[in-house]
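With one protein chain held back, the other chains of the complex are shown just where they sit.
To keep things simple, chains are lettered A, B and C as they appear, and every chain counts its residues starting from 1.
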Amino acid sequence: MENTSASTKFTGDGTVEQPAASGAPANPDASLKQRKLLTPAQETEVKELREISHQTRRVTVPGLEEILYEPIPVLDHGFVRVIDYMGDDAAIVQAARVSYGKGTKHLRGDTGLINYLLRHRHTTPFEMCEIKYHIKLPVFVARQWIRHRTANVNEYSARYSILDNEFYIPAPEHLAAQSAVNRQGRGETLEGAAAERVLELLKSDAAQSYAHYEEMLNERSDGTVLDEGRAGLARELARMNLSLNIYTQWYWKCDLHNLMHFLSLRADPHAQYEIRAYADAMLDTMRRWVPASYEAFENYVMTGVHLSGGGIEVVRRLLAGEAVTQEQSGLSKREWLELMATLGRTDQDGGP
Amino acid sequence: MENTSASTKFTGDGTVEQPAASGAPANPDASLKQRKLLTPAQETEVKELREISHQTRRVTVPGLEEILYEPIPVLDHGFVRVIDYMGDDAAIVQAARVSYGKGTKHLRGDTGLINYLLRHRHTTPFEMCEIKYHIKLPVFVARQWIRHRTANVNEYSARYSILDNEFYIPAPEHLAAQSAVNRQGRGETLEGAAAERVLELLKSDAAQSYAHYEEMLNERSDGTVLDEGRAGLARELARMNLSLNIYTQWYWKCDLHNLMHFLSLRADPHAQYEIRAYADAMLDTMRRWVPASYEAFENYVMTGVHLSGGGIEVVRRLLAGEAVTQEQSGLSKREWLELMATLGRTDQDGGP
Amino acid sequence: MENTSASTKFTGDGTVEQPAASGAPANPDASLKQRKLLTPAQETEVKELREISHQTRRVTVPGLEEILYEPIPVLDHGFVRVIDYMGDDAAIVQAARVSYGKGTKHLRGDTGLINYLLRHRHTTPFEMCEIKYHIKLPVFVARQWIRHRTANVNEYSARYSILDNEFYIPAPEHLAAQSAVNRQGRGETLEGAAAERVLELLKSDAAQSYAHYEEMLNERSDGTVLDEGRAGLARELARMNLSLNIYTQWYWKCDLHNLMHFLSLRADPHAQYEIRAYADAMLDTMRRWVPASYEAFENYVMTGVHLSGGGIEVVRRLLAGEAVTQEQSGLSKREWLELMATLGRTDQDGGP
Partner (left out) sequence: MENTSASTKFTGDGTVEQPAASGAPANPDASLKQRKLLTPAQETEVKELREISHQTRRVTVPGLEEILYEPIPVLDHGFVRVIDYMGDDAAIVQAARVSYGKGTKHLRGDTGLINYLLRHRHTTPFEMCEIKYHIKLPVFVARQWIRHRTANVNEYSARYSILDNEFYIPAPEHLAAQSAVNRQGRGETLEGAAAERVLELLKSDAAQSYAHYEEMLNERSDGTVLDEGRAGLARELARMNLSLNIYTQWYWKCDLHNLMHFLSLRADPHAQYEIRAYADAMLDTMRRWVPASYEAFENYVMTGVHLSGGGIEVVRRLLAGEAVTQEQSGLSKREWLELMATLGRTDQDGGP
């Protein structure tokens, strides 16, 4: 799983340092991130938050405290910031032991129990941990994200406020062509003049729609009035002229069970790259927060596979030394191909 | 409460007839609606659905069956269609009587019990009714709507499909200026050159962003390829160039309790006009579906008021003949003004 | 999967006929079910509901209409009744096609699409179908059931009403001993004197707690007052003397996605027998309602298996002809045994 934030170094002043984009495309976003994520005023606010230290009786996770409030860069202007959290790996076990009651305390370590819980779909103990993020993201990503209903959300309101002039423009290496074989996927990357034309259109349309947004509002995002002699269109109306790649931001809070569900869908290779970039950054925060749960999640969910009744039957026959073809399998052609890929069989004929 | 669909006549062929916009602005949207809501193919599909008749043992509501599958026009290109429903007023009573058990059957009529349930916040029986809509709406309205999490949603995917070239352009009488006194409200309506300029910008930017969307896709929504010699950008990427007033559509399903919650917030005068237009159309479908619940909802929720502990204390003192001023009330100035408005007192000084 | 209601014949008068318990214990509950599920008054109510027939434009499922309102017997006094439903297999496809939009209509049949949706966890279209049950069940079963939160519930209230004198007493063949090896499972069945003693205790304690319940209430469930000269304890208090095997009832409504989630957990061999008996009866109603979804659900979920990343790696190595032992597998002993059982390998050493 690629993780866009793995090598990010937090400098402590609200900016980030990343290795310069060397020849190798190891981190294709790197060149984009040599940038300020926050305004100086925002930097100061983050710094002040980070300098405060309280005493608490609550469970505390040093590895997550280390990055608390820091923006983790995602895409060209977005970020993920951990604002608060509740619980740790031990809190899962603590809650589960209420379920299990007397007698289980000495039998297993926390890790063993966490593995067991996840493998057997005992999901409620994972709901006893909670995390709160501040996220900056393009509107079309926010529209996918919000489909996850079991979370708490407060979004910056363009009904009351003026949005900033920040739009997502893909890095050239992410300008994927429409897949010819699969309606749902990306194909090759556009190159040369085709790529340049797309970037030009995205940039100029974003700039123009934003300029017209300000003209309709008769006001800039800094509060400057353009023409004192006339009224501006209501903010709740003017915003409709903005394009879906404009950045918005929200507070998003979720329990660990639902976070894992979100990540299992959005850090998946089938998810659109842009939301996956956020999910990857959040996977890293999860690893810092609840390392035992993270490892179990990687093993059982992220790298695990689900086989249908028909699929597992094919596996059993193959293991018994039988040659099985798609025709004999009872699987559809599509499911057969998916199964062979899962089993790592290049011959695709299921021969033993 | 204005109801944009009240005078709509369903012609049975998928179109609607509305009174021509006479001089009076009684129905300001009327001129916009002398239009086809559906393509001929869609009209045929709706017609075919409406011609089928099944036998069922389930409770059935003739008043809602009458408009089943018909598009109710909202805004310039949008609609609300009732696709299916479960239950009626009696089903609420039926479910509540499981709660109440033996002995209550003869005491009250359905209407009395429904009033009682709503007044005393016994909300679970209303969850036993369910309704499913097909809705076509601008994306910025969809973004407000989706915040209601207790509903089921299937949205048309611009990741897989190409959106149609339909954008919401407000009617001139809805081009409200930003309120000068209230960040959250609309002020006067823009007129003359200012209004014309706004409409011109909205129309030209929508047209241009859509043209560039097709150019990036290298394909039109009807499947025509623009230039056989080149690849198109992935649909999931190209869509980001579209503006927030483009129309999307979804299936949206909800129980009656949560529908009422949605309507109480979105058919409210504080809601943005554009989503209120949808809520008003849905209020009309609710009236057809569960008339007793609708009446109770109108009385207790839509026209009801909530007074704080401090507010009801002021009312008691006023009723006791005491003169009360804001200073003596313990209320903030803002809450005082809201209370006086609620009580219909023009003097605003609370004198008896 | 055993299905306790598969061979039930509905006689149409509110009672059921089942094959007499012949020598073979094929249907161990059968002898218990040669009984009246409903009082004569209730029978009349059901009959009247079943005799009504309405015209509707809604999608209708004859196979489910056939059993609408009929009680399906479960355990010794419980039942499952389908009260209403919304949608069918085609309604899932209809909703999904809003998601897929233009162009997919001709590519796949409904069944193919439903299989695809379920296999790829596109769950929202299944939420577009809804079903409503009336269920009579012991309180300890209700306490497990209610943990499923994404459903609507109206329970008969013992705060307002007097519960009937009906307690669940297990059939002798379900009097399982505590498993010695597995805290979570049942062991052998108790027999002889041990079984008799348990049944005697359950019956006499239920009878006594109910008698004392009536004494404290100073009232019977039919409204008869025991002693006109004294007041009875409040119902909301007296109920606390009843034991957890008393029957309660509720209306329970759920969408198809969440119904399948419920069934996947509660029709599972790890679920307690008593709730599984309900899940089995509901599986049968699901098969009548949405047969294509039922078949996909059987294949992908009920008979499907989930393998961890470590588990699928072992499968790949075995298929490549490698001998793998638990020690080499990286799996815990427990997970290894579970995997070998899944793969149907009796040797349990993973030899090729």
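The definition used in the following text is that a contact is a pair of C-beta atoms (placed from the backbone, for glycine too) under 8 Å apart; a residue touches a chain by one contact, two chains touch by 3 or more.
This one's a predicted model, so the numbers in the text were calculated from it and none came from an experiment.
Novice: Since one chain is left out of the picture, which of the remaining chains does it touch in the full complex?
Specialist: Hidden chain contacts in the full assembly come out as A, B, C.
Novice: Of C:87, C:138 or C:310, which residue touches the hidden chain?
Specialist: Among C:87, C:138 or C:310, only C:138 touches the chain that is not shown.
Novice: From the listed residues C:46, C:68 or C:153, report the one that touches the chain absent from this view.
Specialist: C:153
Novice: Any idea which of A:86, A:305 or A:319 touches the chain not displayed?
Specialist: A:86
Novice: Of the residues in chain C, which ones touch the absent chain?
Specialist: Spelled out for chain C, the touching residues are 138-140, 142-143, 146-147, 149-150, 153, 159-160, 168, 170, 174-179, 183-188, 190, 194, 197-198, 201-202, 205, 208-209, 212, 215-217, 219, 230-237, 239-245, 272.
Novice: Suppose we count only contacts with the excluded chain; which residues of chain B make the list?
Specialist: 103-104, 112, 115-116, 119-121, 124, 147, 183, 265, 270, 298-300, 302-312, 315-316, 318-319, 332, 334-335, 338, 342-345, 352
Novice: Residue by residue, what part of chain A touches the chain that was omitted?
Specialist: 49-50, 52-60, 65, 68-69, 84-87, 91, 94-96, 98-103, 124-125, 127-128, 130, 132, 134, 152-157, 160-162, 221, 223, 249-251, 253, 255
Quick note on the criterion: only the chains that are shown with their structure count from here on.
Novice: Note whether the interface between chain A and chain B is symmetric in residue numbering, meaning over half of all numbers used appear on both sides, and answer same or different.
Specialist: same
Novice: Can you tell me which chain lies farthest from chain A, using the average of the Cα atoms as each chain's centre?
Specialist: So the farthest one, by centre of C-alpha atoms, is C.
Novice: Go ahead and note the Å separation of the Cα centroids belonging to chain B and chain C.
Specialist: Going by mean C-alpha positions, chain B sits 38 Å from chain C.
Novice: Take the average of all CA coordinates in chain A, do the same for chain B, and state the distance between these two points in whole angstrom.
Specialist: 32
Novice: Mind pulling the residue numbers of chain B that touch at least two other chains?
Specialist: If we look for residues of chain B contacting two or more partner chains, we find 153, 160.
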